[in-house]
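Moving on to chain A:
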Amino acid sequence: MRPDSATGLRLAGAQTLALTRRSVFTEWRQLGNVLPGIVFPLLLAAVYTHQFERVILLPGFPVVDSFLDFVLPASLVQSVSFGATEAGTELARDIENGFFDRLRSSPCGRLPLLLGRLGGALVVAAAKGVFIVAIFLAFGAEIAGGPAAAVVIVATAVLLVLAIGGLGQVLAILTGSQEAVNATFPLVFTSIFVSSAFFPTNLMSGWFRQVAEANPVTWIIDPIRRLILEGWSWSDVGQALGVPLVISAVTVTMAVVTLNRKLGAS
Partner candidate 1 sequence: MSASAVAHTEGLGHVGGVALAICGRGMRRIRARPTLIMPVLLMPLIFVISFTGAFGSLTRVEGYGTDNVFNWMAVYAALQGAVFAGVGGASATAEDLENGFFDRLLLTPGSRVPILVGTMAYSALRSTIPTTGVLFVSVLGGLSLAGGPLALLTVYVATAGMAAVFCLVGLAVVYRFRTMRSMILIQVFGFSSMFLSTGQVPIHFMNGWLHAVARVNPITNVLRFARQGFLGDLTWAMTWPGLVALGGMSLVSGTLAVWQLRRLAA
Partner candidate 2 sequence: MSGSIEPGSGGDVVIEATDLARTFGEVVAVDGIDLSVTRGEVFGFLGPNGAGKSTTIRMLTTLLRPTGGSARIDDHDVVGSAAAVRRIIGVALQDSSIDPLMTGNELMRLQAVLHGIPRSEARRRCPELLARVGLTGAADRRVATYSGGMRRRLDLALSLVHEPGILFLDEPSAGLDPTSRLALWEEVRRLNRELGTTVFLTTQYLEEADELASRIAIIDRGRLVREGSPEALKATVGSPTLRVDVDPVFFETTRRVLADFGPDRPAREGRVSIGLDGGAARVAEVVRALDDAGVPVTHLELDAPSLDDVFADATGRRLEGADE
């Protein structure tokens, strides 16, 4: 019946919101976990800006005033990637200590369960994104695309977390182990180094360049960087938001399917 399904949807929304709030709180209570994801990328950006002044003069390097402008997308992506697997580890923790069973035995849908756990990570990612961009602007970085581009950049980072978080949840459901999910972090961390994040791919060579160019992180970094260095362009906005959106659609669907399969059809 229609009223029923409307009530159901509202309930699912309320449940998602409640679970999101819980996951934001748990993140907040473990603030120490958020710090490395802010301190480390900023330190890296600060050091690189001061040691690569001569590097930006290399032929083939994009035209920039300072390495600071160039490295902004890298710092942003690196910062949010620190908490990205969190949605997976938190879910694995719930499974490990049995809290997930309690949630499952409540009249709460499965999608809200998963989205709620991702919700916390997304809110934290957005906060980190805004913070990182603000710090860069304070230190003299310029975003040629203007405020709208800044919003797109942060949104891209949030979508990226959704994509990685969904993957983390698939692993969490399959293994039920925090350790297994945590083990994927070095992979995420490395994939940022093997991309255009800290250096343009056209100045790389050999197999490393091929891997970097095929890396989805590069597909996300490059349009963001053009929005910062060159200005607003709808095609760049489309690519920046589209790539992580497609990936997250795939990973979140995978998470729901995996959970359904694990629990059996109901």
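Criterion: contacts are C-beta pairs under 8 Å (C-beta built on N, C-alpha and C of every residue); 3 or more make two chains touch, one makes a residue touch a chain; residues count from 1.
With respect to how the candidates were assembled, all candidates are chains of the complex that A comes from, given by their letters.
Remember, it's a predicted structure, so these values are computed and weren't measured experimentally.
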Touch assignment for chain A within the complex, options 1 or 2: 1
Complex interface listing, chain A residues touching candidate 1: 32, 36, 39-40, 43-44, 46-47, 50-55, 57-58, 186, 190, 193-194, 198-199, 203-206, 208-209, 212
